[in-house]
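Removed from the display is one protein chain of the complex; every other protein chain stays in position.
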Amino acid sequence: MSTAAATAHAGHAHHDDRSFVQKYLFSTDHKIIGIQFLFLSLFFLLIGAILSLQIRWQLAFPGQPMPGGKLLPESMAAGGVLLPEYYLQLVTMHGTFMVFFAIMLLLVGVYANFLIPLKIGAHDMAFPRINMASFWSAVVAGLVMLSSLFVTDGSPRAGWTMYVPLSARHDYSGASLGQELWSISIIFFGLSSVLGSLNYITTVINNRAPGMTWFRMPLSVWALFITAILGLLAVPVLAGAAIMLLFEQILGTHFFDPSAGGQVLLWQHLFWFFGHPEVYILILPAMGMVSELVANGSRKPIFGYHSMVFAICGIAFLGWIVWGHHMFVSGMNPTLGSSFMVTTLLIAVPSAIKVFNWMGTMWRGNLRFHTPMLWGIGFVAMFTIGGLSGIFMAATPVDMYIHDTYFIVAHIHYVLVGGSLFAIFGGIVFWYPKMFGRMMNETAGKVHFWLTLILYNCVFFPMHIIGMAGHMRRIYDPTIYDFLKPVQHWNVFISISAFLLFGTQIIFFLNFWLSMFWGKKAALNPWEDNGLEWSLPSPAPHGNWDTPPTVYRGPYEFSVPGASEDYIPQNKKLPTDREPALAPAHGD
Amino acid sequence: METTHKHPPYLMIWLYLAVLTALELGLAFQLPISRNLKLLLLMILAIWKALLVGLYFMHLKFEKWNLRILAIVPIPLALIFIAAGMSEHIW
Partner (left out) sequence: MSQATAAAMSPPFPAERGVDVYNKKLGMWIFLASEVMFFGALIGSYVILRFGAPGDWARPGVVLNIKITAFNTFLLICSSVSMVKAYAAIADGDPKNMRFWLLMTILGGACFVGIQVFEYIHLVERGFLPSGVRDGSELAEMVAKGTIPGATMGLYGSTFFTMTGFHGFHVTCGVLSMLYLYLTKALPGKFTTQDYAGIEVVGLYWHFVDLVWIILFTIVYLV
């Protein structure tokens, strides 16, 4: 359509005389920063996965030398057999890398950066240089965290939740410098996160194009915006806690030391006060992206757009008052515990609303099962399972039995892998053309999806079963317990499935890297979607638009009766459209 | 919108703050009242001073309501955290 072509030409006319370093290394362009985050986070996803493979080896074949184990130093694996001290480092660092450096960076670092300005019609973020600082702080944080694996006594061993006193005392955990590096890394990561959040929030509030009212914003932008608010307010608490932990280790403070009047539970309250909003940070952007994928694949508007927005806000709001459900068996005040049970059960409601709305979107839609849609549907199904297991845990009496068992591990991985990671895969395939100007291979994408879906369920579903049987978390050798012997065969099944699941990701790895050079060149709008980003060339040029687009409608105008095509982009002007009332200049 | 030319009386506010600080000091040292009452009064004085700085120096009194909400939102969250932590000792 002529407007789109004119915009494309205007985009190319934009003069760009930056050097290579300015353009690709120390870039202030939100799209490049998003892609930088993508490479960084995929690297950490790989690290986290490799750590998990070693965990799975140990659980399935305890006491047997691991293939490649001889490469590890003797202090980690004696004769190739993993040692308990190293095993605890594995579980700790797997969690740390995956939560902070893989999923958070993939969802927020990549997609908030890449999508927000494009989808609201802005040139770039409100503070491009702060955006660059946010990326490089994350790099520093990641390097510091990685270095903990290589120092004397290795990485911390107290689990990614770093409970005191195990984490605070070197003589308890055995880790010394590595533990301090964890705290320092988290502080840098917190800085990166807060700088990012303030950029995303300011940009969404102030830099929307004319006509892009709040309720015309795509749900992915809503989700990223609310997530940024959660991050802004929760991450500083983690930073404070990490500082207190660091001081406990190097200055001899007594915040968490009962012998000097400190409180052990103070750490848990601090950590989970951050930690619960954190898990919503890990899922809300995924939910937002899934709304885009499912609406596009169903060729229908999202069912209940307003209730989706209110559900996102409801989840974010309630997320602040449920943190105690991570502490039901900690010995905290029981009355407090009961109130957390009530609020936790309540928070299931907005999540369920979203699931029903996605189903309502697909119902009687003109379904296109392209790869992103497959991931979107997979998300809805797997997240539902993860959410259902959450209801069990919300009930304190039940949680007393299943806390710290593999039932919890199953829940975490259903929502984080079946949820967040599925949405990430879908998002990567969907926005790949806009990032790199080429399409990923569709057949490879479908094969990757189906194999991943099947194998992932083989890995994580049995964890519900062994968890119910009492299989505890973070245990080096489950075979020492007689009562676990009947379920040990599940450990073998899970591990073999996990190795195959990892192997399957090679398909994605190859698809991702090879398509970048040899993929089919992408059209402007290969998925026939309505978002503003699809009116720009693939890949989008520096500065996005010369003049901002004007928005005439909401983001999900699919299959509108009487329209010439089954989608109407947000910035396409129809004869019946009026110009939006432009905002008066600030200050009058 | 916000006041364009008329500034709030900054020196008056400064005087106010000085007086409130002096009152706080007096409270901390002299008066033989119960600890809890002293604590309550000190908190009131501190919050009063904080409000003066926030409303007048930071111009919140003259900003739009939604900016005021933005500024206030973290406070109930912090209070919830403190209340929960304190409840550990009121079994």
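List of remarks:
Residue numbering begins at 1 within each chain, and the chains themselves are lettered A and B in the order written.
By definition in this document, a residue touches a chain if its C-beta (ideal position, glycine included) is under 8 Å from a C-beta of that chain, and two chains touch if they have at least 3 such contacts.
Given the structure is predicted, the values throughout are model-derived calculations rather than measurements.
Contact with the chain not shown here comes from a single listed residue; of A:198, A:309 or A:329, that residue is A:198. In the complete assembly, the contact with the undisplayed chain comes from A:237, out of A:237, A:308, A:394 or A:416. Looking at subunit A, the residues touching the absent chain are 122-123, 126-127, 130, 194, 197-199, 201-202, 205-213, 232-237, 239-241, 243-244, 247, 251-255, 257, 260-263, 266, 269-270, 273, 547-548, 580, 582-588. Contact between subunit B and the unshown chain involves residues 1-2, 4-5, 7, 10-11, 13-14, 17-18, 21, 24-25, 27-29, 39, 42-43, 45-46, 49-50, 53-54, 56-58, 63-64, 66-67, 70-71, 73-75, 77-78, 81-82, 85-86, 88-89.
Convention: only the chains that are shown with their structure count from here on.
Note: centroid distance subunit A to subunit B, computed from Cα atoms, is 38 Å. Per the touch definition, subunit B reaches subunit A in the complex via residues 1, 73-74, 77, 80-81, 84-85, 87-88, 90-91.
Subunit A meets subunit B in the complex at residues 233, 237, 263, 265-266, 269-270, 273, 320-321, 324, 332-333, 335-336, 587-588.
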